[in-house]
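One protein chain omitted, others in place.
Let's turn to chain A:
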Amino acid sequence: MKFFKSEKKVPPLQHDTSIPYAEVPAKDFEELFKKFKASADFLSFQYPSEAAFTVSYFKSIVGPDQVHQEILPVLTQQHPSTLEEVKNGIPVENIIISNDLKVIQDAVMTGSVIIQINPDNSHCLLVPCASSEKRQISIPETEFSVVGPKEAFVESIETNINLIRKRLPVPELQMKEIKVGRISQTRIAVLYIDGIVDQENVQTVIQRISDIDYDAIVDISFIAQMIADNQNSVFPQFIDTERPDRAASGLSEGKVVIIVDGSPQILTGPTTITNFFTAFDDYFVTWHIASVFRLIRVFAVLFSIMSTAIYVAVTTYHYQSIPADLLPTLIASRGAVPFPPILEALVLEGTIELLREAGARLPTKVGQTIGIVGGIVIGTAAVQAGFVSNVLLMLTALAALASFTTPIYQISNTIRIIRFPFLLSAQLYGLLGVAICAAFFVCHLLKLTSLGRPYLEPIFPLRVKDLKDSFIRLPFSSQTQRPEILRTEYSSRMQPKPKEDSRDIDE
């Protein structure tokens, strides 16, 4: 059907002249230096005296202490005459001598110091000397847990990899690095444990990341959207986490981890929908408690999506199905409301969304005030003014609360949004509308994949073994196998234990 297929328009390839450094940084060395010198933070001076070595660097990204203590003394004290001698004299690794303009530019822009004998000579000694400001490792905020590690990822890729490596000290934990972004040149690391991970997943991830062509990758959420299987889905197809323990545990299960420099979150994949109901502290409590919590979350999400829609459906079309005992309460609450249920529900849902949005944009202290003013004052006033009914206010507030029970922030946004189609279809066809809308979503979820693996996995395709760590969590002793969905190369997690001593009654 041509009608349904979008015509693929391939524009003629343009040679982009505005960002020329992609392949050829500059025509010649002089032009490159002219470009550097156009910035006020680029220093270039002769050292130790006139007509000696030329030292140049961006002072904003170079550590001054290192320059003063390790590089400049070598030039004055050892009196080298060639770049080779300088190179041998400076106690820093990875020093390169190059006349390749691209190498020079990349090095300088990532914090190297250039040393030249003759300012016109394009042979440069490049001493890596970067200093970057980074935040202290802090406690996780969006995925807070009462017990368990209190470390969260920060914006620096090295620190993040460090946080993972110290949890998994094996050489099989391997890393591939890719640079993406025409301007941002963002470093992206793909981590996996060789021997466990399905290499196909690694290849898929690397392939998709390498295929990205974009000017600036600022955050990992860019990557998450760009490499998603279905970019038009409201459902997130990767789990983003700020907890190194969750990342390490994902790696040991056989997942692929993606880290982006400058982003305090990492992505793990492939993922299934049940992973979004898994908080990492589920593993810190015994399995009964964890299972109950998970079931509570699943019901909370279903409640959050359906409750207002069912209210609208029942009060609009199926008022016969309200039990007689409940009827007086509902009449007392809704009797004075002048609007049809759908309008009432939309007003309240809209208010809650306003509060959330305002609360998220404001600083914490003001945000609390907004919460109190909005939640209590507006809520009470709206009911007293007869705009909305008490019952619906309660349902909406509960639904909003319930949508926060999901441990992963991305899916709670999804839940927030998909309530509205349910609400509208409830207005259209009552409970049947809710069922139709649910059927559309089920159909969508069935079609969805994450890195090519089915999104609804333990349910469809039905894999009973993977149910052990999905809606419920069985004890560690029964988690002997890694999830089947990940198609790991080595699926056994441990040797099944021999039976313990039986009690006297069994002998």
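Rule of thumb we're sticking to: a contact is a pair of C-beta atoms (placed from the backbone, for glycine too) under 8 Å apart; a residue touches a chain by one contact, two chains touch by 3 or more; residues count from 1.
Note that in this section contacts and distances are computed from a predicted model.
Participant: Which listed name, "ABC transporter permease", "Spore gernimation protein GerB", "Phosphopantetheine-binding protein" or "Ferric reductase", is the one UniProt assigns to the chain that has been left out?
Facilitator: "Spore gernimation protein GerB"
Participant: Of the listed residues A:183, A:216, A:373 or A:446, which contacts the missing chain in the full complex?
Facilitator: Only one of A:183, A:216, A:373 or A:446 touches the chain omitted from view, namely A:446.
Participant: Looking at A:59, A:288, A:318 or A:361, which makes contact with the chain not pictured?
Facilitator: Touches the omitted chain: A:318.
Participant: Among A:92, A:168 or A:436, which one touches the chain that has been omitted from the display?
Facilitator: Hidden-chain contact among the options goes to A:436.
Participant: Using the document's definition of touch, tell me which of A:299, A:460, A:476 or A:490 contacts the absent chain.
Facilitator: Hidden-chain contact among the options goes to A:460.
Participant: Tell me, which residues in chain A touch the chain that this view leaves out?
Facilitator: Interface with the chain not displayed, on the chain A side: 1, 317-318, 320-324, 326, 429-432, 434-436, 439-440, 442-444, 446-447, 456, 459-462.
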